[in-house]
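Only a single protein chain was left out; the remaining protein chains are all shown in position.
Here the chain labels run A, B and C in written order, and each chain numbers its own residues starting at 1.
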Amino acid sequence: MKQVTMTIDGVEVTVEEGTTVIQAASELGIEIPALCHHDAVTPYGACRLCMVEIIKNGRSRLVTSCLYPAEEGLEVKTGSEKVLNVRKGVLELLLSRCPNVKVLQDLAASMGITKPPFEAENADEECIVCGLCARVCRDIVGVSAISLVSRGTHRKIATPFEETSNVCIGCGSCAFLCPTGAVKLEDVGDKRIIHNWKVEFKLKQCKSCGRYFAPEAQLDYLRRTLDLPEDHFELCQDCRVETVEDV
Amino acid sequence: MNFPEIQSKANADWKGLWESDKPLIMVGLATCGRAAGGNATMAAIKDELAQRGIEANVISVGCVGMCYLEPLVDIVKPGRPRISYSHITREKVPELIEDYLVNDNPRPDLAVGTIGEDSVEGIPKFWELPMLKPQVRIALRNCGMIDPENIYHYIAQGGYSGLTRALGMSQEDVIGEVEKSGLRGRGGAGFPTWRKWKEANRSKATPKFVVCNADEGDPGAFMDRSVLEGDPHAVLEGMALAGYSIGTPNGYIYCRAEYPLAVKRLNIAIQQAKELNLLGENIQGSDFSFDVQIMQGAGAFVCGEGSALMYSIEGKRGMPRVRPPRSVESGLWGLPTSLNNVETFANVPSIIVKGGDWFAGYGTETGKGTKTFALTGKINRPGLIEVPMGITLREIVYDIGGGIPEDKPFKAVQTGGPSGGCLPADLLDTPVDYETLTKAGSIMGSGGMVIMDTDTCMIDVARYFLAFCVEESCGKCVPCREGLPLMLDILERISQGNGQPDDIERLQQMGKTIIGGALCGLGTSAPNPVLSSIRYFREEWEAHIRDKRCPAMVCKDLFHYEILSKRCVACHRCLWSCPTKAITGHSLEAPVINQARCTRCGTCVTVCPARVSPIAKYTGKGIATSDEPQALEEVTVHG
Amino acid sequence: MDEKVEAILGKYDHNKRFLVSVLQDIQREYYYLPQEILVDVSEALNLPLSQIFSVATFFKAFSLKPRGRHLVNVCVGTACHVRGATRVLDSIEREINIEPGETDADLKFSLEAVNCLGCCALGPVMVVDGEYHGKLSTAKVVEILKGCE
Partner (left out) sequence: MGQLKAPSELEKVRQDILAKRDSNRPCITMCSGTGCSAYGSEKVFTNFQTLIKEQGLDGQIDLRRTGCHGFCERGVLVVIYPDEICYVQVQPEDVPEIVSSVKDGKIVERLLYVDPVTGDTITRESDIPFYKHQERTVFGNNRRIDPKNIEDYLALGGYSALAKALYQMSPVQVLEEVKKSNLRGRGGGGFPTGRKWETVRNTPSEPKYIIVNCDEGDPGAYMDRSIMEGNPHSVLEGLVIGAYAIGSHEGSIYIRNEYPLAVENVRIAIQQAEDYGFLGKDILGSGFNFKVEINRGGGAFVCGESTALMASLEGEVGEPRAKYIHTAESGLWGKPSNLNNVETFANVPLIINDGASQYEQVGTEGSKGTKIFSLVGKVNNTGLVEVPMGTTLREIIYDIGGGIREGKGYKAVQTGGPSGGVIPESQLDLPIDFDALTKVGSMMGSGGMIVMDETTCMVDIAKYFTTFLEEESCGKCVPCREGLKRMREILAGITEGRGRDEDIATLEHLASVMKDGALCALGQTAPNPVLSTIRYFRDEYEAHIKEKRCPAKACKELISFYIEPDKCQACMICLRNCPVDAISGGKGLIHVIDQDKCTKCGTCLDLCPTRFAAVTKLSGEPVPPPPSEREIVREKRSEQ
């Protein structure tokens, strides 16, 4: 694949065409903050934290590094005054929305923001509406149990009609990717509960050790998508291993 | 019927087919077409027509060579040019018939191109397509254009007029034409065809034999198969011409058992030719008689070698013998024999009809005419092509082949099969003919051309071909029987990460010895893949031996997979589908690969749904522990 | 499935890209988007229900709650605003005591505040059951609404 060379904060880097600026930066060990971005999921450009300043044939411009593709001869500044102003402003807004979310507090602190400048509507709010959960559910897991609903300030993530989802498989990828811990998932005994989607799943029990190791719905989904044999999930992730000799 | 009458009938039939008020539908049903579901398509077409009560002529044709477009269906509608449609699977048939035959919408979105004078809006001209424009079709002239099971189709294209013309010429004149054409053996070595014939003609002993070598053993080459399947009469006519030139009624075709369709079509063709007295006793009233028998090989690569082939026709073990004497003096049953390969024969009729000078008009000083290649490997448009000698590899790879998939960098092209070699990117502008290829360390061979990108490991390729030769060696001579396995052992240990510093030199030494000492063509060329690989890709060999690295990440013992947790969504598809249960981890965790149990089968990579796959490949320093991957070279596998 | 819905879907030959139009037609038919019908649509168009819900809640024109017999659209476009649309809206709210987006208990009125009906020259404007009323005053509004049965 075609290679392109560009400079990020003065350092030159060569990457495959199609790589995004944020990926290129991380190859240089420059970590650009981002909350709505995850390598596995198609970039979205919603949180605006990852904005960087690019200089292209003399003209400077702010772009989201999670979306902007690496270009030959591109000059990128990840910490210019303009960039920091936006990043700071965004963090102020996010912290004011969710004053009690650790990730945001830390990021804010690193930008010198000590307390939320605006009053929170609901101090317990943890969701920043980055949409990662909905996107991973639709694009990667492939069940589309949840989606972004309504718009503007009322925007939130929900199941259809905010009722119990009948397609959710309880895989928990939404919780796994959620940057703020807003997706509340817990395994209790033989049940997995995801409170946000009002769902409850029976966990499969391991024939050998008796541990409840994964939601039956998820295993069933995996069997269908990967077409695996009926009895493929009799043993848990650990016990199945003992059935094979090391090669 | 005399030949003129046959011809006029043929032309009439052909005209009737094309100028009939019924649509003409042609389905590509060579092996590649069938593999792509051509038979189902054919059936579906017949059903659909029946259901709708549409009258049409439906025929099956051979392979046009564009395997990547199969199944191919051509439709000729009255008053419209012939339109080629690609990927017409069973499901697509109804809509195509509905739209084009019923509603006269030519569906440019499904069409590849139009063949013939007029054009259709939105559809390019078939022969103007980038992959066809640089091609010149002589041996393949009829492939995909006619029904190979209908001799009249062949005759309508001017078939057998070469033979009938020759019957009015002296043997010397016929050989003279072939000499003028500069035609050389297409089987690999490139020995001038006319000289074989002249010598066989001169030699006093009788009976003499004409043998067609259709024992296409080179893995990844299939042009002989396509010619036999798509235009069997061209080969028969060529053989008859050879028979006439050297003066013998005896023809043999030695065909691989793996080519049942070719054998079937040859049988039909021979039958039809005999019925029209274009083969058999006193062809067209002349005193020249010629008959062809088909012998089926039993799948031994070595039998591609002349002497071995003839032994096996005689019913003996297919082992080469020392030469001289060459087979033109003492071949089959010790009698004068002219052995040529399929493509060589397929060229002859045109030479006789259009003249040797016409044929010599194509190609280079040393290599006249055209050559067919089976273009395969990491290429966008794999298939069968026929190009004038002297065309550059670049033109073949990029103009005709459409370049490398995903725009990956070109790494090497392998020609000549197990006897050939790999040429690197900086030789892309080499004009293709016998001498240049040999000079570059490969050979023309029968026409296999395998394209490789940066995901191909040259050591692995060399190992593959060497293993092939070890398999196929007849075991008669020591250098081949004993030497090749020793070389193979060294390659094995190199790809396992146990290479010794002097292995490269050792391999080169052994290679020279075998080339010098082996008995037949198989042995003397078997080291080529290794030697050319070392010649052009030495640093890759050293990476394997010195750093225990496989840059292409192919050699299973030299790379490993790891799951980067920050890229993982914990969907556990990989965990549960890993065939060796090498992936572990609990629900809501990013799984981990147990390197001891991982067999590098890559299943995890294929099932991972992530946009940027979290499963990274590492090579070098043996198996790394996941806490120090940055110490290693990482290649991200794009999901 | 309801043949009315089937007909609507047929009109757009079950093409999912016409989702918005489909929903509009359904709303015209039922005055809102009944849940069970959206479920049918999701099966018929083979679209995830979550996506349909997402679209249905995104666009203002759609209502997931039943609408009243009379739909009152008040223009709150700029031109109307500077000519006192806010006061008009207040008086409407007072009259039928529901807020924009709401429907009263006995399903008589639904009130919507629309960003510009494109009758800026007549502002303030409202549309009751498809009929335009221009140059409104608080008094005139009350009179019009009283006229609804």
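The criterion applied here is as follows: a residue touches a chain if its C-beta (ideal position, glycine included) is under 8 Å from a C-beta of that chain, and two chains touch if they have at least 3 such contacts.
Because the structure is predicted, anything quoted here is derived from the model rather than measured.
Asks: Counting contacts across the entire complex, name the shown chains the missing chain touches.
Replies: Displayed chains contacted by the hidden chain, ordered by label: A, C.
Asks: So which of A:24, A:101, A:129 or A:158 would be touching the chain we can't see?
Replies: The one listed residue touching the chain not shown is A:129.
Asks: Considering the whole complex, which of A:4, A:46, A:76 or A:182 touches the chain not shown?
Replies: Final answer for the missing-chain contact: A:46.
Asks: Among C:76, C:98 or C:111, single out the residue that touches the unshown chain.
Replies: Within the whole complex, the residue contacting the unshown chain is C:76.
Asks: Which chain A residues would touch the chain omitted from the figure, given the whole complex?
Replies: 44-48, 51, 62-64, 67-69, 82, 85-86, 89-90, 93-94, 96-97, 117-118, 128-129, 131, 148, 150-155
Asks: Counting contacts across the full complex, list the positions on chain C that touch the omitted chain.
Replies: 16-21, 23-24, 47, 51, 54-55, 58-62, 76-79, 81-84, 87, 90-91, 94, 114-123, 125, 130, 132-134, 137-139
The rule is short, and it goes like this: only the chains that are shown with their structure count from here on.
Asks: Does the chain-touch network form a line, ring, star, complete graph or other?
Replies: Basically the chains just string along in a line.
Asks: Between chain B and chain C, what's the gap in Å when you average each chain's C-alpha atoms?
Replies: Each chain reduced to its C-alpha mean, chain B and chain C end up 67 Å apart.
Asks: Give every residue of chain A touching chain C within the complex, in rising order.
Replies: Spelled out, the residues of chain A in touch with chain C are 134, 138, 144-151, 158-161, 165, 167.
Asks: Give every residue of chain B touching chain A within the complex, in rising order.
Replies: On the chain B side, the touching residues are 406-409, 566-573, 575-577, 580-581, 584-588, 594, 596-597, 599, 607, 609-612, 614.
Asks: Which of the residues in chain A end up touching chain B in this complex?
Replies: 1-2, 23, 38-42, 136, 139-142, 171-173, 175-177, 185, 187, 213-215, 218-219, 222, 225-226, 228, 232-233, 237-238, 240-241, 243-244, 246-247
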